[in-house]
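This is the structure, below, for whatever I ask next.
All protein chains of the complex are present and in place, except for one that has been dropped.
Chain nomenclature is as follows: A, B and C, assigned in order of appearance, with residue numbering initiated at 1 for each chain independently.
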Amino acid sequence: MTKISTGKFSLEDLENVQITINNIVGAIETKAEEEGIETGPTPKPGVSGLREWDYKLLSRYQPVYTPVCDQCCYCTYGKCDLGGNKEGACGIDLGTHQSREFLLRVITGAAAHSAHGRHILHHLIGIHGKDHPIDVGPSNLFAPNTQLVTGIMPKTLGDLEEVVAYVEEQLMQLLSTIHVGQEGSALDFESKALHGGMLDHVGMEVSDIAQISCLGMPKSDPEAPLAEIGMGCIDSTKPVLLVIGHNVAGITYIMDYMEEQGLNDKIELAGLCCTAIDMTRYKTEDRSQPRAKVVGPMAKELKMIRSAAPDVIVVDEQCVRADVLDEAKKLFIPVITTNEKIMYGLSNRSNDTADQIIEDLSSGKEPGALILNFDLLGEVAPRLAMKMAPIRDAKGIKSLPSDEELRTLTSACVQCGACELVCPNNLPIMNAMVAAVDGDLTKFEKLHDHCIACGRCDPVCPKDIPILNVIEKAAQKVIREEKGKMRAGRGQISDPEIREEGVNLVMGTTPGIVAMVGCSNYPEGTKDLFTVANEMLQRNYIVVVSGCSAMDLGMYKDEEGQTLYEKYPAKFLAGNLINVGSCVSNSHITGTAIKVASIFAQRNITGNFEEIADYIMNRIGAVGVAWGAYSQKAAAIGTGCNRLGIPVIVGPHGSKYRRALIGKPYNEEDWKVYDARNGEEMPIPSSPEFLLTTAETIEELMPMIAKNCIRPSDNNMGRMIKLTHYIELSQKYMGHMPEDWYKFVRIETDLPLAKREELLKILEKEHGWEIDWKRKKIISGPTMKLDVSAQPTNVKRLCKESVC
Amino acid sequence: MTKISTGKFSLEDLENVQITINNIVGAIETKAEEEGIETGPTPKPGVSGLREWDYKLLSRYQPVYTPVCDQCCYCTYGKCDLGGNKEGACGIDLGTHQSREFLLRVITGAAAHSAHGRHILHHLIGIHGKDHPIDVGPSNLFAPNTQLVTGIMPKTLGDLEEVVAYVEEQLMQLLSTIHVGQEGSALDFESKALHGGMLDHVGMEVSDIAQISCLGMPKSDPEAPLAEIGMGCIDSTKPVLLVIGHNVAGITYIMDYMEEQGLNDKIELAGLCCTAIDMTRYKTEDRSQPRAKVVGPMAKELKMIRSAAPDVIVVDEQCVRADVLDEAKKLFIPVITTNEKIMYGLSNRSNDTADQIIEDLSSGKEPGALILNFDLLGEVAPRLAMKMAPIRDAKGIKSLPSDEELRTLTSACVQCGACELVCPNNLPIMNAMVAAVDGDLTKFEKLHDHCIACGRCDPVCPKDIPILNVIEKAAQKVIREEKGKMRAGRGQISDPEIREEGVNLVMGTTPGIVAMVGCSNYPEGTKDLFTVANEMLQRNYIVVVSGCSAMDLGMYKDEEGQTLYEKYPAKFLAGNLINVGSCVSNSHITGTAIKVASIFAQRNITGNFEEIADYIMNRIGAVGVAWGAYSQKAAAIGTGCNRLGIPVIVGPHGSKYRRALIGKPYNEEDWKVYDARNGEEMPIPSSPEFLLTTAETIEELMPMIAKNCIRPSDNNMGRMIKLTHYIELSQKYMGHMPEDWYKFVRIETDLPLAKREELLKILEKEHGWEIDWKRKKIISGPTMKLDVSAQPTNVKRLCKESVC
Amino acid sequence: MVDTTKNTMIYTTWGTRNAKPVQPLVAAKLISKAKRPLLVVGADVLESDVLSKAIELGKKGMQIAATGHSMQGFKDQDVNAKYINIHFLATYLGDKTWKGLDGLGPYDLLIFLAHKKYYLNQVLSGLKNFTDIKTLAIDRHYFQNADMSFGNLKPDDHLAALDELISNL
Partner (left out) sequence: MVDTTKNTMIYTTWGTRNAKPVQPLVAAKLISKAKRPLLVVGADVLESDVLSKAIELGKKGMQIAATGHSMQGFKDQDVNAKYINIHFLATYLGDKTWKGLDGLGPYDLLIFLAHKKYYLNQVLSGLKNFTDIKTLAIDRHYFQNADMSFGNLKPDDHLAALDELISNL
């Protein structure tokens, strides 16, 4: 029997016909078989496909709801008051509604990433064809999330279409359950949310591997070049072309046009959010200097626009402020929308000539244009920037107050407190106003870093003080100094790197991976991020970053004037700092964990989600930190990590995601697994203690990270290292010895070497353990034994048959 | 060159291999060409594909926002107070947020239908294969919505997969725009909502034509059989098996098992919501008596359960109360969930034996089970019902109070008013309590009809009176009389019917189509629906119904004891009453309008949305009425009608959908179109006056319907008929002559014959028109001319080139 | 005298802004001061004793916008009542170019009577957030989305309050 596979074929009896076969029933299994790979039990799982695994997670890590609203307004029976966990008109109670709301955020986030993926994939196939090979660097395992979830091992762009279609189908199933009168169980909504989170990582992976393969982005390159970052690095003496968004597809045409026309030095090309990151990745696989500068994440959008520096703004999709057009109009900055997701009500000029569009926009006849034709966009945006700069200069457009005006404005403040009440962080604006009247701008400078530039303060001021502009003006000195470096996103971790580092991770001798991801809604300013990363890097953790966090981290320098990107190398090794890339590159972080299971531990990952998640949860000491998480995307990313058994900590604002997944260390029966060698139950340490939770301050956060990197598989060296950091970080930042440190001690060699004797004394005195002081050995006390060959698992079917 | 088409093929050089080709690039266009059909400009439109059309609609029918909440809680920057149309932290203002919220409701509804479609299509392909032909009755135009939107002319089940995939892709694009930081324009969100509404009708159509083709449902049959309906028709002396939901796939296995085992007479099989409708359609294409009884729509769910009559409850998906399991548990009724969308946290028993499951459920060991294996379900549900009935009898389970208890309970009422405050309709419960103490139950009987059985009253009573049970008990007499008939859904309107009736519709001599659809959240009880339908049928309107409305309409009888279904025939002719079927059958209503354009007017519909919508808006006098619309699905259905130019009126609760689309008749410039013959502008009557609005009472509703059936294409006979009804209905129900009737008069023959002289006098006296009293002719006055050969269009490109 | 400000109990909230509860006398003063008041009367007027009060109010010279089918109640009464759908009314009120039911220009105070609570609250939500027009509810429910409203009243108290209001016009 002739085997047919997907691809293009010519057949003799069908002259001149080329058939493209896209799908063959059972093809996933067949292909896997051919390559000697067994397909696991759940390729392309449906909504209930991994429900049993979810229930395992949810029985230990129970959902905790903190509603943002006690009411439901989904349907016209309502709105309903669910306060006190009452039922609404459809019979849903508040807890279940919160789980539904959480699911909605997760699938909204997953849809944002996956719709981005669908868009860019469609675009790239249009240029490069379906047969364009996927090339992400020195890896055989191209698409770990995709292969794990769908069983598909994509080789070409075309292969990715089936993957996206699966994600779309599943997301629609999930969206349908948001409808009134669907799921009535909070736990099943939670399982659905976990499903959505998993899909998100597949969607992100498709987006990023497609663009890495086609756009000349660094391919697993630890030496990816450094880009300039910060508002201070933008040279506004040149025409400034500002790009905002997350999808670089159209922007590459602008960059190519500028290159071809020799405009790279004539125009200041600056980017905000992940499009900026991807601009620094575009055509830098040869390690050449990125052609664009990065302004920063969403928190800089309004500040950058209000600076009046941009001469043209181009937006694509995601994390773009809804008021960009309104704000830009006031400063005579034309806005070009380039993506169906954001059109701002602008006329579609996709079929007009560049000259017509430039004329209408530069004359002010139209405030902007929708241009979906990227060739046209590539020409219009730079030419318009060149034309607008002198026009706007001539008009003397400015936004920020003069020094004189600053004094007048700050004096006008009547200390009513309205601004502080509406400020998301309740920042002390009144004090800064008072100080500024006396010429002291330091309080405003501090505010500038804490301020996320949301603009909620402006309209509530009874004295019409443009508060945000005042902050920005008062902080000009520090803004000018906002110049840093960010390593262009390197993409995936390569297979050889996994081979080298896997054992250290699983044994715990590399103390853990800290993935600092997500947005910039920080409780106390961006510097906190630097502080955490610096501390953990010095302690030899692998710090992986992406998106907003990757940007913000580059804004600060140590005493020697170095950014962390300059200070630390970017290999997948202990003490390295890795920027994987933009928001969709987050898939490489989960991908890394999957790769460890596959490459280091030789587990079959194909369509084998449960086993791999179980492996990761029990053996890989990774903790996600989304300190400034604001968006639905961050909720999706975190939830995708959770289904894989990776715990995530969000900042205090994250409590507004409505639910956390928190375990109860005091319930001993929750902290048991099977030993796969014989199916016997074995106790494990209560780590990770949660799958999703919040922390209040970075001082609380750091020991939490260290503690929650502890895993049952740690060998004694690994446990000792992890425990050392946990204790040291608690002492350094919290001022105390943690209460529960002893619970992680199995044997005296688990104890930090330098303090061993001291700690043995405490164990004896405070916890009643028996110590053999001669040999400095623990005789009795620990509830767990050290047994490195134990195979901890939560999944009974993975145990050797003899016992389970 | 050999042509390849989709289908199964054997190729000589590939022995024993059968290739299934699913997609060929450019296939839509190629196939259409082969069949001599030109593909229109927008097959498979993307999010912006029909934006220009939407903007035309939205410039006349502007969005009006009535927020249900002044706040936004999408992201962790918030929650934000947008009150007074302020901007939130992301820059979005309240109006734009409302448009986003509306979009979210629409895509949630569309997803519910389409995910249902994907599920049942997958299921039916699994049984019947991809090549199973689509057969919906005497039609060549099988799938009008599908063909109009996607350009695909599906012939087989397999062809529908591509259609669903398109819907899924587009819905994900739309869902992604719900994310913070996407669209910033309310009008573009509105355009996206219209896109979602259009997709909904495609998704519904796929669902229904798939099931019609495979499940033996009536195929465009005007003589589809009558089913029994109403709580009063349920015989609870037998074991009662109650089915709730919208997706009949699994239930057919129960029905087949009962048939095979001769259980039809032994078990009372009753259904709630659209699954019930589809149960009456299942295998009744031979016009045999439906095997299931219909209880009614969602408003009967809690009442039916609280009656304690069901011995087993089986739920599938959509419009199922979230508290079914909790309520059933209290009455020892086992619940079986059968669909991933609703699993209620129950153990998955899909791989267990029927005996095991029946044992665990009948013993009370488990309150229910998740069974995704339909063969197993088919056996378990009936057997369990047989087993439960005697067990529950023996336990003497009852829920409703005795007569004695009723008196005690009603006497306990302290008239605090808490129940009336929480009641969605603020029903006068206190008065009914007082009357009941005196033995007068009539007020409760009236309440029973007005009460939607949401149960919000129960938990707030300070005296713990189970208010809903009191209402149900007190209304036992009327409940026992709730016995009616409903014609089983007949499916599409056939091509021959369109040929016969098309001209009457377009010329207006059939006064209009009233589509009464949607849910049962009525402001004043279900009888209102009957009143409206009866009135309009007597006036020769075509009344089309579906879903909840189709059910509720069957509950009432006229003076002679006949239901409307018995009284009026069901052909597509003036004065006929047509039940198309369940919720997904709503696609046949829009499909009918598309068919008129295609079959009667010979317009090309393939991928030609704008032209057809333009045709429908200007020529087909159809008005949708969703008097009790509660759900996101109803929002989607209505919005899909709107994009096609069909206006929709919802009841007062519909104001909670947050936005209406309402025109301004006083702005003359809004009411102009082109005459396609020469491109000249021509004035048109301000009808439809809105695309989506609310009405306060049915008395207001009826003249609104009549008036908004007026179209520019009416001939004088048609206009006269429509005007007659408008005036008569205003006088009958509102007690007045409408103020604007004269605006619709072009020529004296437009005037109602019986009142012509009287009206001419008014025109002369009050409006200053010149009348030739000898010939009884209008000499001057009208702003419009009668010109039946005019070709009204809103789309410039459709005009003859000479002028436009 | 009825205290119409006592019971402002609500079941759900739209946001932080709620109607100011007013006494009949204050409501009367507001109406008297208004240059172009419009009394918007809903169909619930037909089911209660409120109709006579609405007619009395109309006879004080106020124009009546009769929503739903409340026109039935004003037939052959000597009041200036015109039918309009309340959703349309709210739409036109948001349009600064609209000249009013009588073509004489915009209104400066809307007074609401005899409406379904959930429905009017929605209409008021639109007016509150997107227009500057002052709204006053003199119904027997507390309408939190109005600028000013009576509290929740028993039917008899409501009639008494309307009498007091009317006598002070």
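As a convention for this text, contacts are C-beta pairs under 8 Å (C-beta built on N, C-alpha and C of every residue); 3 or more make two chains touch, one makes a residue touch a chain.
Model, not experiment: these values are computed from the prediction.
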Displayed partners of the chain not shown (whole complex) | A, B, C
The one residue from A:S99, A:S114, A:Q318 or A:T694 touching the chain left out of view is A:T694
Selected from A:L58, A:M704, A:V745 or A:M784 as touching the chain missing from the view = A:M704
Which listed residue, A:C319, A:I429, A:V532 or A:A660, touches the chain dropped from view?
-> A:A660
Out of A:I37, A:C75 or A:L94, which is the one that touches the chain we can't see?
-> A:L94
Chain A residues that touch the omitted chain in the full complex = 62, 64-71, 81-85, 94-95, 417, 421-422, 424-426, 523, 652-653, 655-656, 660, 662, 664, 666-667, 689-690, 693-697, 699-700, 704, 733-736, 738-739
Residues on chain B that touch the omitted chain in the whole complex?
-> 71, 78-81
Contact residues on chain C toward the hidden chain run 10-13, 15-16
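What we mean here is this: only the chains that are shown with their structure count from here on.
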Name the most central chain, where centre means the mean of Cα atoms.
-> B
Between chain A and chain B, tell me the centre distance in angstrom, where each centre is the average of that chain's C-alpha atoms.
-> 41
Express in whole angstrom the distance between the two chain centres, defined as the mean CA positions of chain A and chain C.
-> 52
Counting only residues that touch at least 2 other chains, which ones in chain B make the list?
-> 68-69, 71, 81, 422, 424, 653, 656
Where chain C touches two or more other chains at once, the residues are 11
